[in-house]
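Note that one protein chain is taken out, while the other chains of the complex remain in position.
By letter and in written order, the chains are A and B; residue numbering begins at 1 in each of them.
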Amino acid sequence: MFSKSKPMWGKKTKLKSSYDVVLIGGGLHSLATAYYLAKEHGITDVAIIEKNYIGYGGAGRNTAIVRANQRTQYNVPLYKEALDLWPVLTKELDYNLMFNNCGNLNLMHSEAAMNAARMTIATAQFHGVESHLIDAKEAKELVPALNISEDITFPIHGAMFHPPGGVVRHDAVVWGLAKGAAKMGVEIHQQTEATGINTKNGKVTAVVTDKGVINTKQVLISAGGYSAALIHGFLGIKLPISVLTIQAMVTQPLKPILDHVVSSGAYHCYANQTLKGEIATGAHMDPWPNYTTLNTAHYIKHQAEALSEFLPALRGVRFMRIWGGLADMTPDMAPIMDGNEQVEGFFMDCGWGYFGFKSCSAVGRHMASFMATNTCPDILKPFALKRYQEHKLMGETAALMSYTPDN
Amino acid sequence: MMNRFNHLPTLKIDTSDKIPFTYKGKTYYGTKGDTIATALYANGVRIYARSLKYHRPRGLYSMDGECSNTMMEVNGIPNVRTETTFLKPGIVVKEQNVKGSAENDFLGFIDKMDWAMPAGFYYDTMHKPAKIWPVAMKQIRKAAGIGKLSPDHHMPGKYDEIFPTCDVCVIGGGPAGMTAALAAAQKGLRVILMEARPWLGGHFEYRTSEYINRQTHHERAVQLAKEVEKTDNIRVFTHTANVGAYNNNLITGFQVGKESDVFTERYIEIRANSVVVATGCIERPLLFENNERPGVMQAGCALRLANTYGMLPGKTAVFSIGHDLGLETAVSLHDLGMSVPVIADIREDGQDPALLKAVLDRKITILKGWVATEAHGGKQVKKVTVKSVDATVSKTYDCDVLVASAGFTPLTGPLVVNQAKLTYDNHTNFFLPTDLPKKMHAAGSLLGFENAQSIEASGLLAGLKAAFDCENCSIAELGEAKKAMEDLPGPARGTKLVTAPVKGRKTFICFDEDTSIKNIKQSIDKGFDVPELIKRFSGAGLGPGQGGIPGHNLPLFTAKYQALPDIKIRPTTVRPPLVPTFIATYAGTNHTMFKRTPMDEMQRKDGGIFRNIGVWQRARYFSKDFTCKKEIENVRNNVGMLDGSTLGKFRIHGPDALNSLQRVYVSDLSKIKEGRVKYTAMCNDDGCVIDDGVVVKLGENDYYFSTSTGRAGQTIEWIRYHTRYDNWDFALVNLTDAMGVINLSGPNARKVLEKVVDIDVSNEGFGFSEYKEFTIADTIPVKAMRLGFVGELSYELHVPASYMKSLWLMLKEAGKEFKIQNFGVEAQNVLRMEKCHVILGQESEQRTNLLDIGMGFLWSRKKTGYKTVGVAALAQAEKDNTRLKLVGFKMENNGRAPKDGALIVDDRVRGHVCTARNSFSLNEAVGMALVEADMSKIGTRLAFYEDECNGELIYGTVVETPFYDPEGKRMKM
């Protein structure tokens, strides 16, 4: 019934002097890319280079909400594929990813927001993704703890209800993918820091690490919030990214009280109950770039104020733990996936902001195909870096922005 | 109920005052000063709860709430730490996470199933076949969680918040903290002292052993506390847990209110110049089989039960300890009447000679180099096996209490959450702070000091260092204090023992998560080889106790199991809040703030239905008919009045006023004539329109301009941002709140205005797009503009906010005969849509620029050299014919309007509806949509896909705009 206690992602091996493919970053996008390189393309001479340990960054810090109710037709199919992959991966990896498809309830606090939600819902339905606009009373039936009275700061008009979404156990995905990739021969080198990429005649030749130089013709940087700094540092490529700290927190564990993921843009707040019973909540970012992952007094208080209003029963629960992670934000809230464009053999998968978790499975699969065939899959084409100079922001956020993504 | 001592000097209870409470449906009595846990203990309760996973019985262990053992439901509030919560009359206490009772829990059998639940077992189970997972998940959810909370729970009490500042903030009101506070205060500094317990004194408070010269520790604590309390410049917050510490010395905590306080709890956020952390130590749990069986407790817990709460923990206590506090506790409890058959001391030597003598004088057996290896007894301790540390010799003793404590754990939480670095120290066996943040100092027993004088001296030094940070202390004084420390004993040697010699199947490193040391070994074997990963995989330290129990032992054990050198022993991460804190407490007063216009009250009286729009509250409707038929028809046929006060209103003047406007507006403003209104727009660097409004020239380099409601708050920073390199000279004033705006619209608008003003308001005297300044009744100064947002004859009257009410009433009175009525924001939305006037963010979005939404006429291409924001992007994007374009459409066959947000589709999404309505004015359905450029030609058929349409499309056609009064005769009449 139980796997024996042996190292899940292989014994520690020595870094070799060359690999077919090097993936920088031991997070979910790298792990998924490695997994699919091996599984679907037979490319197993792959090294994952991770400075700390796998899942140290955003992979282990996000609150693991998954959904496919994005705003535009470029994003919805990608996230839908990712959503559909959770049960498939659970089986393939023989590891329980604990997908709880409890549904997401995105609260709307004005008539205008209800209309905006309608576009998103129509987009989902057009692409075969279940999503509905419901009124405040129906929302209350789904989440009895909801305060639908008029006398809160942002009274609830209704919600966008997206039944197939939910929560996955993020650590399980990290460990499961690592296990699956390692089984097929991928090497995971933790405590190994990439310090540079060598190029010659516009082509990648090697990755430099603190444990030695690795000759390779293909390298992917998908290091979450650290990607932009690495890409600029290694190759001088600037990106339209701002790296912000995003925080999340959990309360003490409770018996079931919240059966769905609830989120609110107006309150800058989401909440869901983990399988352990904790209420996990977060959302807001401190609007200046930094790499500290430090939490703030301001934020935990803000979160309490928000929850106090729309889920007032939670006033009787205690916060137990808050932490921070990095979100690499782009101006259009959509990622940058590109390859063989700036430097031959160089691929990037970054700018995910806080969407990196929910997309990882599908993106890993397509990035693997991109790297294996040197042909960009159609589904990734709209996400190229060039769109910014072509004045083609993706419209994933409708909001008009002022200066930079941090504002 | 047991008899309580009433003669000890250290007591914090009043045995004459009985307090009734309900537990398991029956009435019990505690004593004033009791915590809920001590009141239950006095009533014979030993099992307070069952553990999360295995449903093991759990009892009083530490007294400071480091684990979930005594968490109970109190008055409907789950997970209350009963050992730190005062008993109050009438409270209702319930057990949690039990089937049956804590005493007889039907789920207790799970304890025997541990073999089936190795670390991380859930990842390897319940997913095959896939269909069992949803069923299993339901059961997991039910089994997980500890407390129950009703979804309609109403949290009683009042929650407050304060944000004080001070020179020095001292965290911890024990001997070191009090000494530090006094030292800083004596330098004239403003000091805040926060202490988690309800009283000052720390570990001196409850100890009757000798401090110095026959003074007891307790007496010394009282003496210091008195000094602190009489010092005016020390503000003391007791019963105040420190929960966070952030860089630049922001310290947060929460205070539990006393009966006399107006608050139940209050959030405290302190900005201090310098901080002293003197939080002391907790005890490091001893690891052995059944180390959390009720009856097993730490030394401080046993001693405080007696000295603070006046009761003996039991009849017979066996001790397995590794420090002098353990010996001291044994002597004290013996003297109070407990039988102490044996003390197993982990240490071979190094005991305080006086204490050793006291132990021997009392004929208590002491076994040096021995340790408890197993507690026996199903629900409570009945017997204990002790062995020599090398496990060669073994003895068994009967008892009902086992005092077990391996050593001390420093409470470095406030230091590490503020990014102090900790390093493992072999001498103390502590993780000691080695790299403290600026202006943060550590003092007291958390540095390893056990000697009372050393503790106080370290407090004095830290207090002076803090004073030095505030430039109130000389280097010489610091030197003296440092030197004084050198003459006193340094940090004490700590015991190294990590676990008793056991296999560890029922040796719990984390009580909250039922993580045994066997589970830790399993984790490491699976490749989770750093404490941070072990935590995640095994759950150790992730429970409500916030790592208080496993925090120190987990890294020590991990290092031992992997045979790591000292230098590689790393502590686990500590995260705030350092003490679990109610959401109600963090929320504090939880105020909401919205701006209200000067006409707020009058519109409410007129039946306005208000909505929050940005920072404002605005009247959106004036009847329950949300189609606003009456409001709309009244504007089209008679005259309506709209409160436009939320519009941004600005004045800019000075030599570079025009330059600045030219930088941000796309039109050429050098051409505006005085007395005319210029409608124009601002773009961002992408060419996306972020604001539109009108500019009026008041004089040379003197302009008055309006912005949309949403941009009012950001306009000054926007203009100053885009001119920040230019060193331009201009003054820019935000008049948004100073001025109100009334929009008077409809064919009768002139007739109404005529009655209240003296100037000529005929079309010749005050034409479309003109601007006038005048006064009404020689008093009210008005800036008036003729605009046409809603497509009718309109006057926009800008007047000082204080006159708004008067003017409003005057217009209302004058308009009576012309059927004047209020109209709200939604009616305006429909009226302007019929004219195809855009609302930014509604008909525009991030993907559209000025040209895309048909406002290209505002861009003055001839204006160059101003580096106008957005025009470079407009010029570059102009040639692109794949962009979204704003179009007007009508529905086919007199069909209904599509819903806002409906998609325009063919085999893919081609655009979406921005606003569409069944127009009362036009008697047909019209709307505006953003579509891809190739679909923007007049006559293009549009297929609308609405949510829940099940593939049933409706159709419309792109038509010329505007829909209503295309020649604009009505607004120009």
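Methods note: contacts are C-beta pairs under 8 Å (C-beta built on N, C-alpha and C of every residue); 3 or more make two chains touch, one makes a residue touch a chain.
In this text, contacts and distances are computed from a predicted model.
Enquirer: Assuming one chain is omitted from the figure, identify its UniProt name from "glutamine--fructose-6-phosphate transaminase (isomerizing)", "ABC transporter ATP-binding protein", "Polar amino acid transport system permease protein" or "Sarcosine oxidase subunit delta, SoxD".
Expert: Matching "glutamine--fructose-6-phosphate transaminase (isomerizing)", "ABC transporter ATP-binding protein", "Polar amino acid transport system permease protein" or "Sarcosine oxidase subunit delta, SoxD" to the record, the invisible chain is "Sarcosine oxidase subunit delta, SoxD".
Enquirer: Which of B:Ala712, B:Ala873, B:Val887 or B:Ala929 sits in contact with the chain that's absent?
Expert: Selected residue, touching the omitted chain: B:Ala873.
Enquirer: Thinking of the whole complex, not just what is shown, which of B:Lys99, B:Lys671 or B:Arg720 touches the missing chain?
Expert: Spelled out, the listed residue whose C-beta touches the missing chain is B:Arg720.
Enquirer: Which residue among A:Leu83, A:Met108 or A:Ala297 touches the omitted chain?
Expert: Checking the options A:Leu83, A:Met108 or A:Ala297, the one contacting the hidden chain is A:Ala297.
Enquirer: Go through chain B and note every residue touching the omitted chain.
Expert: Residues 246-250, 271, 419, 685-686, 716-717, 720-722, 724-725, 864-865, 867-868, 871-873, 875-876 of chain B touch the chain that is not shown.
Enquirer: Name every residue on chain A in touch with the hidden partner chain.
Expert: Against the left-out chain, chain A lists 226, 228-229, 232, 238-243, 245, 286-292, 294-298, 328, 331, 388-391, 403-404, 406-407.
Everything below uses one rule, namely that only the chains that are shown with their structure count from here on.
Enquirer: If you average the CA atoms of chain A and of chain B, how far apart do the two points sit, in angstrom?
Expert: 23
Enquirer: Quick check on the complex: what are the chain B residues that touch chain A?
Expert: Per the touch definition, chain B meets chain A at residues 52, 76-79, 116, 118, 121-128, 130, 133, 137, 140-142, 144-155, 244, 246-247, 250, 252, 267, 269, 419, 521-522, 525-527, 530, 532-533, 536-537, 542-544, 546, 575-577, 580-588, 590, 592, 594, 611-613, 620, 684, 686-690, 714, 718, 721, 826, 840-842, 844-847, 849, 873, 876-877, 880, 899-903, 905, 908-909, 912-913, 945-949.
Enquirer: Along chain A, where are the residues that touch chain B in the complex?
Expert: It comes out as residues 1-3, 5-9, 53, 55, 60, 72-73, 87, 90-91, 94-100, 109-112, 115-123, 125-126, 131-133, 143-145, 152-155, 169, 171-172, 175-176, 251-257, 273, 275-277, 294-297, 300-301, 303-305, 307-309, 312-323, 332, 390-395, 397-403.
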